[in-house]
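Heads up, the thing below is written out as structure tokens.
One protein chain is absent from this view; the other protein chains keep their places.
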Amino acid sequence: MSGQTPLGYLAAAGERAQAIVPLTWFVLSVSILVCVVIAVLLWVALRRGRASAEAVEIRAVAVGRAPHALRWIGVGLALSAVPLVVTLVWTMVTLAATAGPPPDVGLVLDVTGHQWWWEVHYDAARPDQGFTTANELHIPVNTRVLVRLRGADVIHSFWVPKLAGKTDTIPGQTNLAWLQASVPGRYLGQCTEYCGWQHAHMALEVVAESPQNFQRWRAAQLQPAEQPLGETEQRGRRLVEFRCGLCHEVRGTLAASRVGPDLTHLKSRRLIGAGVLPNTAGALSGWIEAAQGIKPGCQMPNQSLTAQQLADVVAYLETLQ
Amino acid sequence: MNRGEDRTPALGSVSPALEQRLQELWEGEGGLKGVLSTVDHKKIGLRYIVTAFVFLLLGGIEALIMRLQLAGPDLRLLGPEQYDQLFSTHGMTMIFLYAGPVLSGFSNYLWPLMLGTRDMAFPRVNALSYWIYLAAGIFVYVGFLGGNGPNDGWFNYVPYANRDYSPGMGEDFYALGMVLLGTSTTLGAANFIVTAMRTRAPGMSINRVPILLWGTLTANVANLLVVPAVSLAFFLLWMDRQFGTHFFDVRAGGQPLLWQHLFWIFGHPWVYAIVLPAMAFVSDGLPVFCRRPLVGYPLVALSTVATMILGFGVWVHHMFATGLPALGMSFFSAASIAIVVPSAVAVFSWLATIWHGRPVVTTAFMFFASTIILFVLGGVSGFMTASVPVDWQLTDTYFVVAHLHYVLIGINVFPVVGALYFWFPKMTGRLLDERLGRWNFWLMFIGFNVGFLPMHLTGLLGMPRRVYTYGPDMGWNTLNLVTSIGAFILAVGIVLLLVNVLKSRRGGAPAGANPWDAHTLEWSIPSPPPPYNFAVIPAVASRHPLWEGYLDEELRSSLDRGLLLDQAKESLGTSPLDALPDMILRMPEDTVAPFVLTIGLGVLFAGLIAKSWGLALVGGIVLTAALVVWLWPRRELREREAVRG
Partner (left out) sequence: MAELIALRQGPLPVGPVGRRGLGWWGVGTLVATEAALFGYLLFSYFYTGATAPPGWLLEPRPVLQLAVPNTILLLASSVVAWYGERGVLTHRPVQALVGFGGAFLMAILFAAVQVLEWYAKPFRLGTSSYGSLYFVTTGFHMAHVAVGIAVLAAIFLWTTLDYFSPRRSLSVSAGVLYWHFVDIVWLFIFTSFYITPYLGFGR
């Protein structure tokens, strides 16, 4: 994570976001300048003409006209027009550079917004190379990535501020966004279209890494779940298949539902619950037992498991590297 | 042809006998019947203002509860469901039930007084639009207090607002409540337009009207044209939710973005509708305290209209992230940037008025003058988000929350409070306390800026809107705490306003007819004004009839001597542009028909929400009966001939 403001976009890390930063600074500076100038003018105007403090009786102050006052409006408008025109031109140039998908796309992803998590699908075009994951997407650094956005239920908005501005995911249509990271790192994303109770907890992470690391990650994600070795893990797997499998998929096991996030490589992700908890054994068991306490209203029900069952499940999930 | 009834009104002067006669003609009944049947624009205007302030307080309390929840990270004062209903109800209350109606209230009260006439064009419609507004407010609050508040924000996007995702009744209350409120707004708009065009005092040609006429007229022409969009959207949503239609349902060919278009075609003009009249308070009030006429009156008037015309063409800037084609977005972006120009006209006109004036600093003046800087702050943040790429980053963050509060508090609440300090003496005959007023102003001004200025930064640091809580490591903790503190300081300021109003209503210094030595017609009559407003219909010769002596105008208005209309409840109709006498208007007596009609409408809507068709039918019958009685041609209003033998 970069710095203390993971969703601050002025410290951009990709070309699409970087293109917007100077424009933002420009309009922000103009705005601040305008406010200061107007405040100073207002202050001076108040000081210079102000009726004496004794004039509590308003009738004591004469009514009059002043010639040439209209110049204020003429000069004011002329001066305002300059930054407006610059902003307009700069906006159009930036829009042209950042709007459409670039010609040289190196990777295509499908991201679907769900209440309240992100489904990420790689390489839909080549089924044998395709896989599904959730809430954490990896991209190779310095590569332009096309993201096809869909909404599964309600409207969400896909936003990874350090890499790109927002694009909504709308049911019934496919919106295109594109990302590029110039610097390796983890970049936080967040749903920004209000989508219900847990709109606040609908984060994702974009991991930008070297092409070698990306290929390694991708190869690992393609693999089905590793066969558990110990007896505890086997017991856990059975529970996962029959309980978690109602909603989740673990490729290579009987758990094959796609209602919730794919768990095949759960432990390769840094966070769980779309960003609510770190992916530790303790947090996992807390999440399984009391997801509704942590993320009220989410689709994940609280599981009533015995301590032993919970330990087994977590032991198994810990193997899903 | 029977021209026997035509007559040339006599000219006369104000006299006690005349006032006595008019008092008898115009004074309403007392008691409960009088309360329910009055059509006096002054009473209705005050009701609007008081009701809107009650909603302001309710919305404010909702805001304070939310600010407690957001004061620190991961607080658990509210759960997501409670928070969602609170922020949705807060938005709905402030935007629909406070900001619009409070301006209608002031204009309702002030227009006939400023225009030199005796009531609005349609006094009964005026009563009706108030009653329906009240009914709509009660309707949605019954839902909210019963746990069925709206839960999808004030702009209420589908599909989340559809029944699949919002199964409770909250969205139904909101949808039907907005249809009801839309009716009220539309009726009010029609009334304002006709009043502006047909009832101005003779001689008050369109270039001599107060800016408030331009502001409210522009706002209401817009309302007339765009309110149907939102009423329709809410109606279609209700159909989708309750009758299985598919307007917004993708699975059956519906279009979720249709909602956004219909909503924002209304929504953006509405923003101007709730600031233009408030800006007009400043344009009319500021010059009084600067002791000179407004600089550039024609330009300010034209810029008011220009703002609205451009305002019709900017709605898509609320939808820059929905995946629209870049070409279309550039048009709306350009229009949104261009709208800065007419706004700048007002700012420079106000500045020039102060600069070339001799400001007398009163509380009202402070509120009006502070509006200038708050308007600029709210304006520049809007200008920033007009740039599409910047908006992609800023939209749906707290930057936008800061922006819209600078617009709604800065350019609505501040001028409205200023207007209250300015016109309270006219309404009650008493001045508000100036010492308390200073405290009131500074607490509001400091509290507001402490609360909302840092919010811009919160947004630049990426805090999304409408989150019920946030994590501790996002860099937003201090900013949010400061915002919460500011919100409470602002609230104390508002409480002081209330204290001042309650204290001064009876105990304030007597105001007299014209305590500010102001220049428009309402200050030429007693405070509070008599039921008939003007004993003689004044004739107007300039923009500032009461300052003609100071300004050495060639033509002088005639205020104490004018047309006598004292034979029946009558007022004067004038031509639309030049305001030349055109006809004598027969004004309706007090009647309970608007109230009964509203009861019928309320019962009808209660039936619809409960899906009790019998109840709805009863409501419909009451409503129809009231309409028939109302519209039946009356001889005393000269709507028909005398019954012939």
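Going by the order they are written in, the chains are A and B; count residues from 1 in each one.
Convention: a contact is a pair of C-beta atoms (placed from the backbone, for glycine too) under 8 Å apart; a residue touches a chain by one contact, two chains touch by 3 or more.
Everything numeric in this text was worked out from a predicted model, so none of it was measured.
One chain is not displayed; in the complete assembly it touches the shown chains B. Checked against the hidden chain, the listed residues B:68, B:142, B:190 or B:206 yield one contact partner: B:190.
Taking the whole complex into account, chain B touches the unshown chain at residues 1-3, 5-9, 11, 121-122, 125, 186, 189-190, 193-194, 197-199, 202-203, 224-229, 231-232, 236, 239-240, 243-247, 249, 252-255, 257-258, 261-262, 265, 538-539, 541, 555-558, 561-563, 570, 573, 580-586, 628, 631, 633, 637-641, 643-644.
Convention: only the chains that are shown with their structure count from here on.
Chain B contributes residues 79-81, 84, 152-153, 157, 159-160, 164-165, 250, 254-257, 289-293, 295-296, 299, 321-323, 326, 329-330, 333-334, 337-338, 340-341, 344-345, 347-349, 351-362, 369, 372-373, 376-377, 380-381, 383-384, 387-393, 395-397, 460-470, 473-476, 515-517, 519, 547, 550-551 to its touches with chain A in the complex. On chain A, the positions that touch chain B within their shared complex are 3-10, 17, 19-20, 23-24, 27-28, 30-32, 34-35, 38-39, 41-42, 44-46, 48-51, 55, 58-59, 61-66, 69-70, 72-73, 75-77, 80-81, 84, 87-88, 90-92, 94-96, 98-100, 115, 149, 153-155, 157, 159, 161, 164-168, 170-173, 175-176, 190-200, 296-297.
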